[in-house]
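Below is a slice of the complex: some chains, not all, each in place.
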């Protein structure tokens, strides 16, 4: 009898692209909680194997183990682009460690307008933008599976000092609320272009 | 486009925090009002070379310069009274710079780790059965509409919104006022200079006069930036609400 864990493994293998928690629950006709517990078992089963489970914003996918990176790269014909500009690196570090951040927050931290860099990173598939659930007029930028793959981490939590940094920048982000100047600057941008 | 690329290379810094942090780290200092005051002149001297950058970029350098000027003025003339708002600006700059420092360090780690141990997704399956499965949403008209909407939603170059210009103008006023205040303070607290310790009275006055000259140069730089506003524009993303309209 095949259990939930092996069914999830089969789905992820078959789809070979990220599948959401919601979708897995629908297909398997079980609750999100049941999916998550099966996923956690699957992670354990995949330890020390050639395949790993990557997790990003409640989506899941399979990939080859990061330890075998150089080995698999030899089998790959496509050229890998490892170049990142300073602007891109700064922007990626903010998006990775804040795991969900608006453009105005990125601009605030970097002290410059980041729209050009964000578009370039999005075209490269390293970041994803979604509409902010708290404010439908703006976007939230998040790391993509591709970015986690290039960083060789199975989830953002595996990034060095993730929890420590994430907590400290949460506090700092509070200071952002005081800075209405930058925010209103961006909003008026938006207004003027919709007119 | 080409001239912009050239200018960015000459400038060598991605924005004011990058420059400021670099100046502080070069001196092996920590971020505080003392170190910021020490690097102010170098920062302002650097700003003189900024001509040719996009006004939107210049204005981000100018905004930081305004706060640095406050810090420097206070260090030159301890009797100068800062308003609560000005004190707040200084504190805010220090905090933002520390935040930027945190992410700059993380960015260096990312540079090291990016692409070192990659998790590869599987290659595309060749065996996937191809069956022709169209969709009623595909028609000559819908495809033309999709293509047109997509082209429309690409980022356009738009004129810099007026607010940005106003912000820059108010900084120019602020610098004028600051210049006046320093000159007045200089006249009023003259006895302060007679008690000079390591530095002589003349040297201190020279420092302040030099600083005022620098203020004047920055002011001129801002005027240049404002004059450029009309000829330059910036890239702006299409807003969400219009994207949604195209969804419908």
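Of note:
In this document, chain identifiers A and B correspond to the written order of the chains, with residue numbering beginning at 1 in each.
Everything that follows uses one rule, which is that contacts are C-beta pairs under 8 Å (C-beta built on N, C-alpha and C of every residue); 3 or more make two chains touch, one makes a residue touch a chain.
Just so it is clear, the model here is predicted, and its values are computed rather than measured.
Shown is a single representative of every chain type; counted across the entire structure file, the complex carries the copy numbers A x2, B x1.
Rule of thumb we're sticking to: only the chains that are shown with their structure count from here on.
Mean C-alpha position of chain A lies 27 Å from that of chain B. Chain A contributes residues 16-17, 52, 54, 61-67, 69, 72-73, 76, 80, 82, 84, 86-87, 89-90, 92-94, 96-97, 103, 108-113, 115-116, 119, 131, 136-139, 145, 148-152, 154, 160, 165, 168-169, 172, 175, 178-179, 181, 184-185, 188-190, 192-194 to its touches with chain B in the complex. Put simply, chain B touches chain A in their complex at residues 14-18, 56-57, 60, 64, 92, 95-96, 99-100, 102-104, 106-111, 113-122, 125, 155-156, 158, 161-164, 167, 234-242.
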